[in-house]
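Take a look at the structure below.
Heads up, one of the protein chains got dropped from this complex, but the rest are sitting where they should.
Right, subunit A next:
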Amino acid sequence: MSGVSLEVSDLTVHYRTLRGDVHALEGVGFTMADGEIMGLVGESGSGKSTLGKSLIRMDSRMRHVRGTVRLDGEELPIGDQAAMTPFRYHRVSLIPQYSMSALNPTRRIGRMIDELLESRGVRPASVRAELLRRLDLVGLSGQVLRRYPIELSGGMKQRVVMVLSTLLDPSLLIADEVTSALDVSTQRAVAQTLVEFRDRGYLAGMIFVSHDISLVNQIADTIMVMYAGKPVEKGTAEAVVNGPRHPYTRMLISSLPEVGVTHAERRLEGIPGSPPGLLDPPRGCRFRERCPLAFDKCDQEPPFVEVDRGHWAACWKAG
């Protein structure tokens, strides 16, 4: 790992709703090194998918309020759909949550890929050999290109999408909950394929969005934990899992089941309470209401600071 490839600072994104703006991302700032696989974890509504989407394509309800994103030193115009288009696919790519239904059902897969490539200014013939090689790598024959999506199993479709999304060797790949719909053994295989893609240089860096912290731990170099629209902790996977600094991360990890422990002996603990509404988020630390360590100073917003080498946390008590 060398140099900084992705640099996000003060990124704030709101969702427009009829009842007002939902503050889905508030002042998010972090960096990713070249070649880094960052696991992005958090519960539903923590803003992890919103962050992933913001980096490639905001939907019509999302509004870029402030903040910048730099990829390899170049600023991404994330709030501007048209200006962002040249970066999409070539530089930033996405493996969506819905891989099973991501392919047009009425086009042969090969033809759809050709049409997509042509529309992005790539001559299909020039990447044909590479496409076949990568399909082979994930265990698919070139035959799939002549088929319709309905003729493939769910796992095959997922692999096609993985190859298609990374075909142009993007600098940043966003893998958004790619394993959510899979069974446990396939989850691991998919995650490891993505690591292999990185090792072969098919992608320079990846944000692996997931709510499954144990899966993330197996493949990610670093982990960033989000809570209520803000990052609360980021560090190497090892440091975050074994020595979490933020109380939320600690509670999250202690609520995971452990191998060999029967739950008759020790009840699984959840985190009491629920996250704050983001229509009108509370001042100060957003975890304060549920935090056993909360004290007066938590009225003020804790900064996201480096508490150890390469380990950041946003908690007054973490330092």
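The working rule: a residue touches a chain if its C-beta (ideal position, glycine included) is under 8 Å from a C-beta of that chain, and two chains touch if they have at least 3 such contacts; residues count from 1.
Just so we're on the same page, contacts and distances are computed from a predicted model.
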{"item": "Chain left out of the displayed complex - its UniProt protein name, from \"Peptide/nickel transport system permease protein\", \"Monovalent cation/H+ antiporter subunit D\", \"Ger(X)C family spore germination protein\" or \"Carbon-monoxide dehydrogenase medium subunit\"", "value": "\"Peptide/nickel transport system permease protein\""}
{"item": "Residue touching the undisplayed chain, where the options are A:R107, A:R188 or A:R288", "value": "A:R107"}
{"item": "Identified contact with the non-displayed chain, of A:A24, A:V41 or A:I56", "value": "A:I56"}
{"item": "Listed residues A:G47, A:G67 or A:P96, member touching the removed chain", "value": "A:P96"}
{"item": "Residues from subunit A at the interface with the omitted partner, ascending", "value": "56-57, 84-90, 93-94, 96, 98, 101-108, 115-116, 119-120, 148, 150-151, 161, 165"}
